[in-house]
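We show some of the complex, not the whole, and keep each chain where it was.
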């Protein structure tokens, strides 16, 4: 049975796998000097503008940590959500690898607000206090919610007004753009985002992430940070090949994201009808958060893997992916029903 | 006029200055191999037990950061109060110098509780989550409150039960021991504390802090951490001399701390009688927190320096020191009265 | 024309690509909990023993840096060759990411000797001196030479006698094993090596490296270091698939390495016969070092990419790979001849 544990339990989209296969011809320069990577970079510029500086990376953790390292000095802090992936889910990588202090701000449904950011801007210039330099937030958020373009603009305006740079963790940016029906550009560079972690892996790639600097010149010298940060893949052409297919004009990225999103909506709709299930937050992208009776969690996990999101409250998380089908949803909801009815 | 900004605005106790003067005879081995430092170490062992391992250091920030670095691996986090000096007042030193992730826990009157600590112990062994290894708290706290010996024992028990080490930031340990009428040992090694930042500077020394490892063997090899951490003072005898006097049998440390504490109590008592002044928290050591009319803060600061504690609420902090006298209190309260009455 | 710049200019062996394709079926747990990775780990244990602890990683730089981070404390140094890849070719990653001090020792033909290692073992316990904890050397070396099994044993014995751990950078371990006609085990665990960076990428994989801890228990908790070190690939099955094919019983790794090695030997033999070419070092694996007239370097590079190894002396490096054919060698030697004769 299909897993609902994470969108990274899915494999690779067949057409992306095929693109990697096709890139495997003859010798090519390593470390990104190859023509495949060159074409992929050009596609990124088509999406984000000619000023964009693009660096391919293998993991999302590295993309986030190395970007933040690059745009801070050691005495700077980064403001993020209390739920921020960089704060709770990267095993202290920003602190240990980059020496960065994270400052957590309150959120509404997982989303930062301009007020929550500005609230952290005290003790400016006070030498005992780490000085905030960046706001970092995820689109989609860790709670599966999505910032509107206007909400992004408002945060960027507030941040810039305070002298902060804006970093967006776009591990699931495709899901957000698909849900809102926008281009990548509208919700990033046009809204004021300075630098983006762009994710392909969760939406059908094998391992393809990119640090995309949107503010002109901000990515200068980042190539040294990437190499030193142990992320300069030698046979880079195979990341280039993934992105070339992912970002092609037929918008495979959007097709994949729409499939994942619509399956989450379907799951939420059908699961909500099961007695004993409570959907606990808005379903805007490809994640469904819910409460089910605590003694049903383990039996259901045995049938189909998923994560407990909050150990204290027992809230669970179900993720869909580009590979999830209606049949998968039906099977899972059937298993859910069965588990809950066995209980009574 | 006397300052109420910080206990480090005070100078050096004359007898400690005199001890430094007396240590200035002839050549002595550097880096702590001298007889003066040796005698001071022996005094520490008299206070904390023969198993204690003692390392002199020049600043409190270094003492905290280097201890935490020594007792963690890179994937460990440290649980501390949201008010923790290590979190808000060391310019990101634990993160930048030692790569440590700090996890903030809620407090009551600035004091951690066993429950607040245990609450942070989720996702054990989960590779994406930084693994807590230490609880760190300050005695006195940053809010001027004091843990009872029993409260310390309870936290230590809970921490050890979770496999955590306990670090106490004792920048003002003398104030706490004086207030509770206990020895240093009762509230540290006897209560279960594993390692202590021991502060002399704020209680009458010039610059004398010590990393005191209480758990046998925990301080092994710390000498390399101190040297690499840029804190191996060459003419160490002059730190030794301060501690030799501070910790001598006549308990100069206690005399100094009692003076500071009693002056804070007096200040709180007298200030509370001034119309428009509201003492905002318990006064247990040498700090007084209060609200005064916002437009009186700046005029009063011009007469006598003190800090605004919370920019959002306007709460102010008044610190006393071993040098504060009753006359100083009377002068300050008079200035306070005058400032508030000018307003009306 | 085939490149002689680096073995990472080559693509992926077709059968390894095919194995990745076959692993792309359905959902699988991420982060290495999948069955494909499980089978690959079992194969590693077949090669290195049941005690081995294996962690897949995407780049060689990360494998080296994170291993060294894991087995040192902050006050330790690592002894390596003056030519060491970790010293000259990783953009300061060991220092910046792991805070490690590298101590360079002299070599003979790029190979460390027991004497050269022991020579660095002074000032033991002296607090001002970074304390050596590890010897790290590469097999094959950066100069294309190969340690005999006995030479490895001798270094390991000397190192262990001094209390040092031994790390082998095996980015080209397959080339060495193929050249010497040994198993992986004979030149690593049997010879006393404690931990190994095992490389697949340069020998026909796409991106497949592994930290292989050979000394029992040495790899405990390394999973946190890998995650924090930004190297926990989510769709790990695709690295597992590469290794499963690479290490299979038909020894594809050895076939690939033998092809590369024999082509280097052929190239050296044929190039040496060209007037004006001087082969500058022993050709033991898949690298050929040579001097050619300085004004011929650029014209020849335009025909076929390769690197200048030493900017001062003008020595050049030609690398072969598993994809290099006799025809490639003939074409290159023809180009070499033509370039040199044009000169006269």
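By letter and in written order, the chains are A, B and C; residue numbering begins at 1 in each of them.
The criterion applied here is as follows: contacts are C-beta pairs under 8 Å (C-beta built on N, C-alpha and C of every residue); 3 or more make two chains touch, one makes a residue touch a chain.
Here the structure is a predicted model, which is why all the values come from computation and not from measurement.
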{"item": "Assembly size in copies, with 3 chains present", "value": "4"}
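Heads up, the rule we're going with is that only the chains that are shown with their structure count from here on.
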{"item": "Topology of the chain contact graph, where touching chains are joined (line, ring, star, complete, other)", "value": "complete"}
{"item": "Most remote chain, CA-based centroid, reference being chain B", "value": "C"}
{"item": "Centre-of-Cα separation between chain C and chain A, whole angstrom", "value": "33"}
{"item": "Centre distance in Å when chain A and chain B are each reduced to the mean of their C-alpha atoms", "value": "41"}
{"item": "Chain centre separation in whole Å, for chain C relative to chain B (CA means)", "value": "51"}
{"item": "Multi-partner residues of chain A (each touching 2 or more other chains)", "value": "90-92, 96-97"}
{"item": "Complex contacts: residues of chain B adjacent to chain C", "value": "31, 69, 73-75, 127-128, 130-131, 221, 223-225, 227-228, 232"}
{"item": "Sites on chain B touched by chain A in the complex", "value": "74-77, 88-92, 95-97, 99-101, 104, 119, 122-123, 127-130, 311-312"}
{"item": "Touching residues on chain C, where the partner in the complex is chain A", "value": "2-3, 5-6, 8-12, 14, 17, 20-21, 23-30, 58-62, 65-66, 90-93, 96-97, 201-202, 206-207, 224, 227-235, 237-238, 305, 321, 323"}
